[in-house]
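All protein chains of the complex are present and in place, except for one that has been dropped.
This part shows subunit A:
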Amino acid sequence: MHHLVRRALSVALAAGLLAAPAATALAESPAPSGSASAGKVTFTVGILSDVDSTNPFTGIVVEAYETYALMYDYLVTSSPKDVSPMPSLAESYQEAPDKKSWTYKIRSGVKWSDGQPLTARDAAYTFNRVIEGDFEQTNYGNYVTNIERAEATDDTTLVLHVKKPTPIMERLAVPILPEHIWKDIDGTEVKSYANEPEAGQAIVGSGPFRLIERRKGQFLRFEANKEYWRGAPKFDELVFRVFLNADAEAQALTRGEIDFAYDLQSNVFESLKNKPGITTRSSNYPGFNEIAFNTGAALADGTPIGDGHPALKDKQVRLAISQAIDRDVLVNRVLNGHGSAASTFIPPMYPALHLDPATKQNFDPAKANQLLDAAGYPKGADGVREKDGEKLTLRLFVREGEESQATGEFVKTWLKDIGIEVTVKVMSEDALTEIIGQGEYDMFEWGWVVEPDPDYQMSVFTCGKRSYKDGDSIFADLSDSFYCNPEYDKLYEEQSGETDPAKRAELAKRMQQMVYDDAAYAMTYYYNDMVAYRSDKWTGFVPQPDPDGSLLFQYGIHSYLSIEPVKPSASAAAASSGESSGMSSAVIGAVVGGIAVLAVAGVLVARRRRTADADERE
């Protein structure tokens, strides 16, 4: 062998050796217990974004909160029927007559997965840790703002002392952690604490599932807690598998690799319809989208900032724009029908709190034109309205992503019809956040997801949540319309101390009416949550709220406790018919197109070769 070839080969060998540690690195982490999944019934959920952290003080995505709900217990949860507060680890709770504390009766006999008993002391520890903590405040700070301290008077009694009466006490979504584990993780260590299982040792929790294996970016594997106080789950293992694209997720569902596909886009969703063994479901979801206005950007102290168009300070102009929007078209064309026209900022999924306004800002271009005429914006020669020589030309910022951009184009057309010129600009959510905080916009398209407790969402429209200044820089707070109405603020203060649910709901409705009438937002739609699952293998899902709500990723873990495998005989037949590999129409198109391209390319290459040969022969 020539020495150069030999050297080249040894180089190649060296490269191979370099790759070897990679292989072993991936191959390590064998779990000693629970050797194979033979005979175990596993429910696998496909998710499109990985759990960012299994440490309940760190993670932020929906998938992470679902993980915490599976691993730990909460004092209270939300009922599957109508998302109202429901006792959970606390069998019962009540506010003291002097309104200075709340007492929670902790269920007795609940055990941590390592055998230690779960007592009120664990609950008190958890709350005090958040109250006194720094990093611990990141995810749960808002829940404990009004809690002075937590105290366990005995093993089953937790007393939370409050600074002032607050309704949040029925919605404390703080996972109760085992003191004997977390007391060893101090305030600094907790920031980088992974809370992941090592060597197959489950994370200590009290929830219906225990995290036993986690591969970042790949999957999380849970083992059922057969002694769970609400009853044992009816399967053995739960897996969350991460997909980085929805087509692959749909593919895995049709093949039966997963049982439930979460977070589908509408084109993939449509492709899964009518597949044997698969049920698609578009559920009510507590999210809305809106066109937000710059109603007069200012700091929380009232100092004006930004460069918003002055016309939008006029409520009549905002109302006119709201009435120029055809919400039904948006629902049908942008959402493919998976949603409904929106009105107020608490979605109808919360029937107790949602306000259905008596008079709606329906699509009515004639009315919109009238409003603008009356507001003093006559149409110019070119059809664009103007006041004092200034054209009514507005910027509309939309986000990357099909839905936002499509909405932007529709709105542009509709506003042109009523004499408002709109320039649409697409930008990343991150860039948009920055611009909103500075008040440097006229309108933008975005949305919110509303929690069962409406406090957070209602605070968005208070004067105090407008941007603030720190040094020379201006920073965004929650407000993205700079809506400021002292009357609204008064109602907000009032509701934040109102512990009677009925009275509070009344206040919430008045607040929604106010924001709706003042048109801080032109609300566009409430959107649905799209999922698909193997109905040939699984049954018993509990929708929240009943009957049109979500099946999984709810406020609570109701479905996980009741789903069960379909009886074997029926499932075997259905499964075999459901195995035919399916694909979304987009993918079929791509495949056909690709084959055509290949064929043409092949012919071209062959022809070119032939001529080349001819040239050479000459």
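What we mean here is this: a residue touches a chain if its C-beta (ideal position, glycine included) is under 8 Å from a C-beta of that chain, and two chains touch if they have at least 3 such contacts; residues count from 1.
As a convention for this text, contacts and distances are computed from a predicted model.
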UniProt protein name of the chain not shown, from "PRTase-CE domain-containing protein", "Cytochrome oxidase maturation protein, cbb3-type", "NADH-quinone oxidoreductase subunit N" or "ABC transporter permease": "ABC transporter permease"
Touching the absent chain when the full complex is considered, from A:Tyr140, A:Trp182, A:Tyr228 or A:Tyr262: A:Tyr140
Sole contact to the chain not displayed, among A:Lys111, A:Lys191 or A:Lys275: A:Lys191
Of A:Lys81, A:Arg149 or A:Arg215, the residue in touch with the unshown chain: A:Arg215
Sites on subunit A contacted by the missing partner chain, in the whole complex: 2, 4-5, 7-8, 11-12, 15-16, 18-19, 22-23, 25-28, 30-32, 34-37, 42, 44, 50, 52-53, 58, 60, 134-135, 137-143, 145, 191-192, 194, 213, 215-219, 221, 237, 239, 241-245, 247-248, 251-252, 255, 257, 428, 430-431, 433-434, 437, 456, 470-471, 475-476, 581, 583, 587, 590-591, 594, 597-598, 601-602, 605-606, 609, 612-613, 616
